[in-house]
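One protein chain omitted, others in place.
After this line comes chain A, so read on.
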């Protein structure tokens, strides 16, 4: 990898400062019993509901296959559809900007806000602006970005990081949310309880003035229709509608892979996304607008940030189909135990494990470890509404990751052992004997010497005291 490529990686999506590779980050998370309890509760609840919402549609498989094909066709002809989108948005009074990477996108948004003279902006939850670290970039220029999605607000007030695509504060239970609100939210009622309805009401009151006064809003987009220049934002709370409707200036930042060719494609995605994401037949609010609407000034920022590079990889490019529903997080046994922070990027879970290393395009300990943050059980592929074969991409990325000399030597030694029955039998007897020495509290916590690398991240199984072959030889014959 050249220095240029490395620099490009750094300008794209920053790895969180001081972020350890997945195994170290996961170890701490797994020990956090409260985090595990919160995650287990939330993901189990949503899994059951999602399964019910999906089973209502007899043609789920057909919708999924069509969505996959539409996305693949769009990614193949991405240049064409982006030009068409630009033409249509411009014809309808919007202004389109292009950003090669995070730094460029942040610069564009900052300059647009500065031109309005405002120092406060309201924001709709957006993965793209998380990805580019927009809030931090704006803060450095003296602009305060106020997150308005309830979960994003919990994260922002808690000086925390998002840990889930749909519910960034999934790692927080209601009691913790109450504490954060009482500590950090000006005017939070003294008698605030931890009832979700009361917490939601506190957020409503807190943000009401802000919405009604806001002059500039920043959003993302779930879809953009090339042929009509229409943008789609799917949400629940109405904070999206507040941001999209009331301010005089709206700036939407959108990854270039969010474009779909035609209006009729929405009939597929508006059925798949809500059911797969919040397990609803339809989410409470969806806003669609084409260009500048009701006298608003509208800017669309088209973000590359590693997407064109990801598209180059024939296997890896399917990650660009993702519609950010987060179903893969909710079914993932690794995510459920490790939580979202361990993935070291705004995109956690199985999709994050294949998206982050590709978007960043860099070789770092975090990115090299992410493709291994999976048991390859395949549950993520099964629930994915656009049929991203996440295990396939994980294995593909593993082959690209850097393997150490010791690991290669160990694999060669294993192959040599397994090729000969005599060597295998000897090895098994040796392992059985070693196991009896090493076993502690019913398991092997730490292997000696260079093998300790293996037990850094897992316990080793205790070898059987008798091999199958030995038992077969000794068994009583009829």
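A few comments on the model shown:
Criterion: a contact is a pair of C-beta atoms (placed from the backbone, for glycine too) under 8 Å apart; a residue touches a chain by one contact, two chains touch by 3 or more; residues count from 1.
Definition applied: contacts and distances are computed from a predicted model.
Between the listed names "Twin-arginine translocation signal domain-containing protein", "ABC transporter substrate-binding protein", "Phosphate transport system permease protein PstA" or "LUD domain-containing protein", the UniProt record for the complex's undisplayed chain reads "LUD domain-containing protein". Interface note: of A:126, A:228 or A:252, the residue touching the hidden chain in the full complex is A:228. Of the listed residues A:52, A:115, A:140 or A:282, the one in contact with the hidden chain in the full complex is A:282. Checked against the full complex, the candidates A:119, A:264 or A:420 give a single residue touching the omitted chain, namely A:264.
Among A:27, A:77 or A:398, the one in contact with the hidden chain is A:77. Even with one chain removed from view, chain A keeps its contact list with that chain: residues 38, 41-43, 45-46, 56-59, 62-63, 65-66, 69-70, 73, 76-80, 82-84, 97-100, 104, 148-151, 154, 166-167, 169-170, 173-174, 177, 196-197, 199-201, 203-204, 207-208, 211-212, 225, 228, 230, 236-239, 241-242, 244-246, 256, 261-264, 266-268, 270-271, 278, 280-290, 293-294, 302, 304, 308-309, 311.
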